[in-house]
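One protein chain is absent from this view; the other protein chains keep their places.
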Amino acid sequence: MNEIEVFREWKNKRHEYAKEWKKRTGGKVMGYFCTYVPEEILHAAGVLPVRILGSHEPQNVTEPHIFAMFCPFCRDCLAQGLKGRFDYLDGLMIAQSCLHIRQAYTSWIKHKPVDFSYYLCMPHKVQSKRSYKFLKGELEVFKKAVEKWTGKEISDKALKHSIEVYNENRRLMHDLYNLRKAPESPISGEDVMCISMAQQMMDKEEHNQALKKLLAVLPKHKRDRPTGTRLLIIGSEDDDLDFLHMVENLNKDQYAATFVIDEHCTGSRYFWNEVPDDKDLLMAISRRYIERPPCPTKDWEERKRIPHTIKLVKDFGVQGAIVMQQKFCDPHELDTVAIRKALDEAGIKTLFLEFDVTVPIGQFRIRVEAFLETLKQEDLF
Amino acid sequence: MVEEYWRWKEYRWTSPDLDWKKAKHVTCGVDVGSVSTQVVIMGDGELYAYSNQRTGSSSPESAEKGLRWALEGTDLTREKINYTVGTGYGRVNVPFANRAITEIACHARGANFMYGPTVRTVLDMGGQDCKAIRCDEKGKVISFLMNDKCAAGTGRGMEVFADLLQVPIEKVGDLSFEVEQEPPSVSSTCVVFAKSEASGLLRAGWPKTKVLAAYCSAMAHRIFTLLERIGVEKDFAITGGIAKNTGVVKRLENELKLTVSKPKVDPQIAGGVGAALFAKTLLEKGKG
Amino acid sequence: MITAGIDMGAKTIKVVIMEDGKKVLSMAKDLGGTDTRATTEKIYADALKKASVKMEDITHVTSTGTGRAAAPYAKDNITEVGAAAKGVIFIYPSARTVIDVGAEEGKTLRCDATGKVIDFAVNEKCAAGAGSFMESMARALEVKLEELGPLALKSTNAIPMNAQCAVFAESEVVTLVHQKTPKQDIAKAIHDAIADRITSMVRKVGFEKDVVIIGGVAKNPAFVEAMKRNLEMDMIVANEPEFVGAIGAAIMAVENAGVK
Partner (left out) sequence: MAEKKGKYPTEPLKCWEKAKQIREDYYKNYAKAHDKGGLRWAGGAWTFDAIPMGLGDDVYPITSEPYGASCAFNKQFSLRCLEASEKAGYARDLCAYMRNYWGSILLNEYAFGGPFPKPDFLWQDHICCSHAKWYQIVSELEHGIPHYSIDVAVGPESDINENKIEYIVGQMHDGIEFLEKTTGRKYNDNLLIKAVKNHFRTTSTWAKVCELNKTVPAPLDEKSMYSLYVLGTLQKASETVADFYEELYKEVKDRVERGIAATPNERCRVMSDTQPPWGFLSVFRYLEKFGCVSIGSLYSFGLIGAWEVDDKGEWVHRKTPMENKLTINDRDSALRVYTEWELHKPEWQHFYSPDLKSEMMIRIAKQWKLNGVMLHYNRGCEGLSLGIAENRLALLEAGYPVMVFEGNMGDEREFDMVRTMGRIDAFMETLELKKDFD
């Protein structure tokens, strides 16, 4: 379906897109780690934020820089930097979250310097009322730094506009997600992942246009296979399309299944909530990032991910959950037990899988098919 | 060519008293595992014949070979088989199968038949992986867990080890008990490092039997921790080749403080049996 | 002065007899088996015979390798790392980086012109970067170990393989086999996986010309190819790569004989 393929194209040609964007606009491109980066400010400064995501290629360049006990994702990201895949970047930044990805950032700027690099001290205790003012203060410093870098001031008008563009993008993504609540989802989880990956590496206005085109035709679209078992995928950063493809393309008479919702930072967590109305624009942005569905690193003392996840399960009619996790991802390892317990109590069976740069498809396939059999074995008994 | 100590005996079996012609449904289960292949033929859900051999690098051929061998010396011909279910790593590459079902479901179902409906926990120690399965009285899978990351504590690991110590795989178990007292288990979790650790022990003058004991208890303990995570409910059955390794099984029993149900037939064919039984159910439900 | 070096490897044992640490008189090796002491004595005698020297002609014996402490005849020992450096510099004075892949351990080191080790690394608690990995892979593919390399050279396709564990990686191979992937492509994937592991280690230690590959796996052309590709440079494959450690030990024996 062409309206979907355009997103896949953008995702596949991410580097070409960014280079072409630079030529077209003469603007600067900022690579970033972690979805707590306040893109609105960059967008208002005429900068294109491009999230660094996985390449899923085996590599041998990060061993000297990152100790092997850290997650494969941070090593995959750093490898792309060291191999020069992102040489067109003018800047690189990170918002404080987990220790793992932080190393990809620090080693990258050390060995592949960029004009502008920034470590944004995103607070961890987002459950403290004190975090709002703190983050706002950090955003003020950040905004000044960006202005100094680009050489022009970020006007309130520009910032308001950017906030509106991003909020519209978030609304459109919700419209897309809502279609997946239908008994027969018109779109596969794999395709949705392509769309959200593209969303994180391209100009939002362009992304909005494409989303509108898609949303115009998608409701009437019929897929060539049944939705089957309705799955939730929840866990670490996940852009492993091969895995989603495998799960959604098993023998459709026996193992038809579709991911109808996700709870991870490469999907719903990235766009879920909007920047609220507030005359104080930086406070508004601060509120948006503090109140968004949290990353495990920030989900304490209370566990707010659990009620959020259970609500998703109900809203999207989830029948089974695949709990995926980047190998060695401590923050998620610290949530998995509680999350699985909560899902179990909600009557949702879970399958836990540990992801690496590449997943052993054969071994995972057996687990997934067996899992689907445990959900639907009636015809065998 | 040096002797391959890991190579266990391949064999076939026919039921002395079952007549397939009297059976309403003749079904077949083919378990093409990463290391071994079993073909099981049943008449109305009773064992008629089976073969058990090593998997070659082509699963379709292994399946064909296994079937031919299972039929060998019987008056049954493949045309008379009403329905075939394939399972195991090569399940989708069984040319003559009507359907594929995972070995997890098949082992649970097979164990239910071989050990009785009281079985609630099944441990399947295959060649490459180790599965802990919880099931109900019908042999329906409730939940399962598989070992990840590394193969220490798999049948393959044991083969590698038998080779190193030059002890025939079938003898490993018994020999591992020929020690005055239980030695500390090898600490290394990696099969290959366990190997170098073992070579070290041999160099240090440990008798083979003592090294075997150390390795068997290490393996038993790894399996124990896997089972702990899913929780063992009685009755507890072990399927797959390792079930024949008393060296591991007895030590596992000690750790679990319960006895493992004894199989009526070769535990290695559980997957094939489950597959053949599912074949029967599917026929009866008119899914054939 | 006649000295001997004994390399008690994890799998094979090698003995080298040298004259003044300058001339190799003989080399002998065999599988360690289960009774390594007896085997070593046999290999030692064999080496003496080849060199046509008598036991009492040997001034000093130094051992190296995993089992170096248990070596018969040896008066002292030197680590595999030290022995590898000494041995390589003796054969290739221009060497500055050594890659040593034996049966169960991958090693890499950087040294100066005198054979002094500057930095080194040994593969960590998983054997995926070692020779035994190849063995189990060869078995999974049902080809002879020595055929594995040449087979891989026939392939030009890159299949990502995530080789965390020697034995566990077999199931990935098995899966590929079942997907009817050509054997040569799988063979290549296996070599790339090991080469990536070793390359990571080499990058960690850093490398400068000349790079010399020693250890049993050096005999595998596909592995050497993959290494050259990864490091984008040419490298020397030591002839008799398995004996370099023993040679280093025999040279060390000369120095040690002086001390005592």
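Some notes on this structure:
To keep things simple, chains are lettered A, B and C as they appear, and every chain counts its residues starting from 1.
Keep in mind that, in the parts below, a contact is a pair of C-beta atoms (placed from the backbone, for glycine too) under 8 Å apart; a residue touches a chain by one contact, two chains touch by 3 or more.
It should be emphasised that the depicted structure is a prediction, and the values quoted were computed from it without experimental measurement.
Although it is left out of the displayed model, the omitted chain contacts the following shown chains in the full complex: A, B, C. When you scan A:268, A:336, A:358 or A:374 for touch with the missing chain, the hit is A:336. Touching the missing chain, out of C:53, C:118, C:153 or C:233, is residue C:118. Contact with the omitted chain, checked across A:70, A:166 or A:270, is made by A:70. Residues 78-82, 116-122, 124-125, 204 of chain C touch the missing chain (whole complex, contact as defined above). For chain A, the residues touching the absent chain in the complete assembly are 63-67, 69-70, 96, 98-100, 102-103, 106-107, 110, 119, 121, 123-125, 128-131, 133-134, 137-138, 296-297, 300-301, 303, 328, 330-331, 333-338, 340. Considering the complete assembly, chain B touches the hidden chain via residues 187-189, 200, 225, 228-229.
Here is the rule we use: only the chains that are shown with their structure count from here on.
Set against the Cα centre of chain A, the chain with the most distant centre is C. Chain A and chain B have Cα centroids lying 42 Å from one another. Centre-to-centre separation between chain A and chain C, using Cα means, comes to 45 Å.
Chain C has residues 164, 171, 174-175, 178 in contact with two or more other chains.
Multi-chain contact residues of chain A (touching two or more other chains): 362-363.
Those residues of chain A lying in contact with chain C across their complex are 56-64, 68, 356-363. On the chain C side of its complex with chain A, the touching residues are 124, 160-162, 164, 171-172, 174-176, 178-179, 192-193, 195-197, 199-201, 203-204, 206, 230.
Listing the residues of chain C that touch chain B in their complex gives 10, 32, 34, 36-37, 66-67, 70, 104, 125-127, 130, 132-133, 136, 140-142, 164-168, 170-171, 174-175, 177-178, 183.
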